[in-house]
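Every protein chain but one is kept in place in this view of the complex.
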Amino acid sequence: MATLTIRNAQKSYGNIEILKGIDLDLDDGEFLVLLGPSGCGKSTLLNMIAGLETISGGEVLINDRVVNNVHPKDRDIAMVFQSYALYPNMTVGRNIGFGLEMRKMEKEERNRRIDEAAKMLQIDHLMDRKPAQLSGGQRQRVAMGRALVRDPEIFLFDEPLSNLDAKLRVEMRTEIKKLHQRLKTTMVYVTHDQIEAMTLASRIAILRNGEVQQFASPQEVYERPANIYVAGFVGSPAMNFIPATVVNEEGRFGVSFERTAHGNRGSVYLPLPEEHQALDEWVGREVVLGIRPETLTHRSDAEIALNPCLQPFECQVEVLEPTGADTLTYIEMGGEEVIARVNPYNASSPGETMSFMVDMGKASLFDPRTEQRIN
Amino acid sequence: MSETSKETGKGLSDWLRWQIPKMVVAPTFALIVFFVYGFIAWTGYVSLTKSRMLPNYSFEGFYQYIRLWKISTWSVAMENLLIFGGLFIGISIVLGCLLAVALDQKIRAEGALRTVYLYPMAISLIVTGTAWKWILNPGLGLERLVQSWGWESFEFNWLISNELAIYTLVIAAVWQSSGFVMALFLAALRGVDSEIIKAAYLDGASLSRIYLVIILPTLRPVFLSSLFILAHMAVKSFDLVVALTGGGPGNSSILPANFMYEMTFRRNQLGLGAASAMMMLATVMAIVIPYLYSELRERKNG
Partner (left out) sequence: MADINALPGSGSLWRTLGRVGLYSLLFLFAAYYILPLIVVVSTSFKDLEEIQSGTLLSLPAEINLAAWSYAWSEACIGVSCDGLKPYFLNSIQMTIPAVLISTLMGALTGYALTKFRFRGANLVFALILFGCFIPFQVVLLPMAQSLGVLGIANTVPGLVLVHIVYGLPFTVLFFRNYYINIPDDLIKAATIDGAGFFTIFWRILLPLSPPIIVVTIIWQFTQIWNDFLFGASFTTGGGQPVTVALNNLVNTTTGVKRYNVDMAAALITAIPTLVVYVLAGRYFVRGLTAGSVKG
């Protein structure tokens, strides 16, 4: 268990800046997920934490100790790789115990630890096999066993589930979560899959082009994304982005946009809840209104009565995509295609006008120029 | 953050770990820099001096080069190189390609045939030259054999003919190297996507059309590779000449490599030998650089 601090970490290759100054602070026992598309620098950052890459600027601290120039084997970390990186010429047992061998641990103690890890991961029946004889999921477990057996301060994972098929991925994801609950060790996990990030993390750091876009808990990232990029990256189907104008109607701030209803084009005014009323400077200006599909659904007066944030409006339906659980209803707001999640029994037909309601308490407003969050 | 000596020690061992790969490469790199680039520079410099038996380091400009091109033996050598090289490369590629295509047709004895085509590559060129010198022996060799089959007036005295000796080199060299070209082409043919062939077959193309129009064009890289390697071998040809014709009769089948050896080690004309060596280098570079350039460019575009 350890704390991890990254202070203004930078990395360049010649003239190319990969990481532009990363600041992250992890408490003991946290699960940090580095989330981002390929090329954003997340793997580079992980390698810097591990000591597999040199640090061009800034510091990495493990337990308040600067480890910039410390050899990986002295940083008390263990790593699980995307390709598993199992030693092809060694048996499973040997693979798991290799790190302990390098540290000159006694054979008895070594074997004890290997057996313990193997049992925990249910691979104790595979000890004498070579990696080539194992399935993808088994190899993944061996890779994890190799990390487990070292009992490190920090676990590092580099997209460990990317090479598995969908079903196996879900299984292993849960295994990793259980492992974290059991060991309570600090973990840093790199992935481009936002579902993995949401389910596993205690905090997520979203990276883009070498910079941290947002560093917060999954719920925070989901409900209050810091900018348009983060908002669009997390959540599926993605958040809807609608160009809208800020209006002040009778002392109440809200947004307005155009849409088609009953064959006519007209504008709609949606008041914002009480908390989001500091928008003086934005009146009359265009903003980007962010609405997640599940907050936009068919109108239910009973619910509106209970929740003042829910605002109704009418709109013409363009396309329907039934998915079984709900029907994705495509409408047009402010010129943009928008998805709503509607109960299959309440969905109208394409071309018809339907009554919707949107939870403005869960809406996000973004500056169209800087793409940063306003509210 | 106080640094204990243990920390410093760890820092040192960590710094070391980034340096070790470079230190491992260094000896190899140093050897190459000295023995390849250093030596080329030295030879280049000597080619610009009047060195005879011993190197003399006063700069004389292109004296040796001008001298070189005035010597008739050198011109003969270069001319021979063109003839020999052109025929050797052309025939080897055609033959290698043909054999590869033939072997690609699911032949029963493929393994054995491949072994037979390729074994000459394992033999020293001196052995090859010696063997072919005997086979083409005027009087006791091929000539007598064919005559014994009934063709009484058959003559084969190329080895002792001024005009034809060079072609004996071609026969032996093709024998040595065409199997290699075949191996290259066969490997490439095996890598052709069978789906393309099925599609062409469905379109009604005959076997020869399929080969000529679809498969062979995709083998362009292999053509180029073979061309380049064979050209390289041709320029370096030394052993074969020594063993098969000795450069003769007279100097009629001499090649640049032999000329260089003569000048340097027999005639005590170091400057001239160096100049001829630099010419050979220039010739090889003229082939290698465009080839590498086209490879790199294709890599970028492809």
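We just call them A and B in the order they show up, numbering each chain from 1.
Here is the rule we go by: contacts are C-beta pairs under 8 Å (C-beta built on N, C-alpha and C of every residue); 3 or more make two chains touch, one makes a residue touch a chain.
No experiment lies behind these values; they were computed from the predicted model shown.
Colleague: In the complete assembly, which of B:78, B:103, B:219 or B:254 touches the absent chain?
Modeller: Of these options, the touching residue for the absent chain is B:103.
Colleague: Please pick, from B:12, B:66, B:121 or B:213, the residue that touches the omitted chain in the full complex.
Modeller: Residue touching the absent chain, from the options given: B:121.
Colleague: Which one touches the absent chain: A:61, A:85 or A:183?
Modeller: The one listed residue touching the chain not shown is A:85.
Colleague: Spell out, residue by residue, where the missing chain touches chain A.
Modeller: Chain A touches the chain not shown through residues 47, 50-52, 72-73, 77-79, 81-89, 98-99, 102-103, 146.
Colleague: I need the residue numbers on chain B that touch the omitted chain, in ascending order.
Modeller: Considering the whole complex, chain B reaches the absent chain at 17-18, 20-22, 24-25, 27-29, 31-33, 35-40, 42-43, 46, 55, 95, 98-99, 102-107, 113-127, 130-135, 137, 140-142, 144-145, 148, 175, 179-180, 183-184, 187, 189-190, 192, 194, 197-198, 201, 207, 210, 225, 229, 232, 235-236, 238-239, 242-243, 246, 256-257, 260-261, 264-265, 270, 273-274, 276-278, 280-281, 283-284, 288, 292, 295.
Note that only the chains that are shown with their structure count from here on.
Colleague: From the C-alpha centre of chain A to that of chain B, how far is it in Å?
Modeller: Using C-alpha averages as centres, the distance is 58 Å.
Colleague: Quick check: in the complex, which residue numbers of chain B touch chain A?
Modeller: Residues in contact with chain A: 1, 7, 10-11, 13-15, 17-18.
Colleague: Please output the residues of chain A touching chain B within their complex, sorted ascending.
Modeller: By the definition above, chain A touches chain B via 51, 54, 65-66, 69-71, 74.
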